[in-house]
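The structure that follows is given in the form of structure tokens.
A single protein chain has been omitted from the complex, and every remaining protein chain is retained in its original position.
Up next, chain A:
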């Protein structure tokens, strides 16, 4: 059975050190699409975390019974069923929010983080450890989405979670909203800047250069 230390490590490693978005560059599609406001980013984060934790637990429970040749199909069926449940719950109780998230809740089924954790970890580890590991990955994804969503909403519309924070110039304040922040490229810029910042602070994450830059005259 896993010790307390390895559980703690499985939970905290994916937050920054092994973050699925900033280190492994997974789940970028939804990270770009739903981060125009904090509310949608947070909802998708919670949905994904729930799905990844439950599917890791379920798959880990039946890991000795899954035939190896059809394991991906079994995993996807389990993940997709959970996604449908989450989608229905959102539509039942948070209808407006689910409309704004449009197709992206259903697309959790294709999110690389979910299948990655179940395929590489839950398939060969006991349920508790798998679920803690999945929770760590989900929280790491949520952390990045929340940060980017907060930045985009704050600078794109001067609000945070729907509450006006920066007074808009149209309404007599001083802040001119940056419409670029509401377009998809800004998420790329923010994510790139975030990855740059993290890798500057933790140089061990940086990949080795693919080829050395040639010497130039002025560099001598």
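Observations
Note that a residue touches a chain if its C-beta (ideal position, glycine included) is under 8 Å from a C-beta of that chain, and two chains touch if they have at least 3 such contacts; residues count from 1.
The rule is simple: contacts and distances are computed from a predicted model.
Only one chain is not pictured, and the protein name UniProt records for it, out of "Glutathione-dependent formaldehyde dehydrogenase", "RnfABCDGE type electron transport complex subunit D", "Glycosyltransferase family 4 protein" or "Sugar ABC transporter permease", is "RnfABCDGE type electron transport complex subunit D".
Among the residues A:102, A:120 or A:176, only A:176 touches the chain that is left out of the figure. Across the interface with the omitted chain, chain A contributes residues 176, 178-181, 183, 185, 189, 192, 196, 213, 216-219.
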